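Contents: one structure, followed by commentary.
Removed from the display is one protein chain of the complex; every other protein chain stays in position.
Up next, chain A:
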Amino acid sequence: MTENEYSLRFLNCELNYLSVTDGSAIFMQGDTAVIAGVYGPVESKLHKMFYNKANVEASFRPMKGPPSVNDRLMESYIKDVCEASLITSLYPASSISVNIQELEDCGGLLASVINASCLALINSGLAMKFIFAAVCCMIDKESENVIIDPNMKQLNNAKAAFTCVFDNLNKDIICCQTSGRFTEKELLKSIEMCRETVQTIFTFYRDIVTKYATAI
């Protein structure tokens, strides 16, 4: 295994990018860029209210046009991951909404969207059990090699693509999205490789928070 295969594309982020939201982040992974904004806890609508926990909502806006069926699926991934990490019982009868706007998709959009929403949640100061980070990987059609964090060009030659989300406690997997045809062995190997890479993103989060916390 060479060093290159475990490396991610260039990561870049700015926190508190939007003025109106309670927490926001603009996040770039390679050429894939997204903006995430978090509102919450705000007053919940009556029919969506839970008396013992906060209602978490996610909405995803693609670069152009209204959200499609696939975008709705993406929203459900974001919602479930955010709900798992937030301590929703601290904010009963309220609503927390996570809004994502796609700016550019050059591969690994779901991973970037999940990382951006984590940074926005960190910025919002909501209580969380753990933080999460997503890594995208794929299996090449010809060489059958696992490539970590592929770009659009590489993804066109993919036999299968995976996005795995991990927490920072024990690096347990909390969400996994797959596409294409693959064997169980290939999946487990890919997950293991993503797990080894994910520390880079957690270190990146810590660097960003350090940069902002020392400035205020």
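Simple rule for what comes next: a residue touches a chain if its C-beta (ideal position, glycine included) is under 8 Å from a C-beta of that chain, and two chains touch if they have at least 3 such contacts; residues count from 1.
Here is the rule we use: contacts and distances are computed from a predicted model.
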Name under which UniProt lists the unshown chain, selected from "Multifunctional methyltransferase subunit trm112", "Integrator complex subunit 9", "Exosome complex component RRP40" or "Ubiquitin-related modifier 1": "Exosome complex component RRP40"
Touch criterion as defined above, residue of A:Leu103, A:Cys176 or A:Val209 at the omitted chain: A:Val209
Residues in chain A touching the chain absent from view: 15-16, 21-23, 40-43, 85, 87, 90-94, 122-131, 167-169, 202, 205-206, 209-210, 212-216
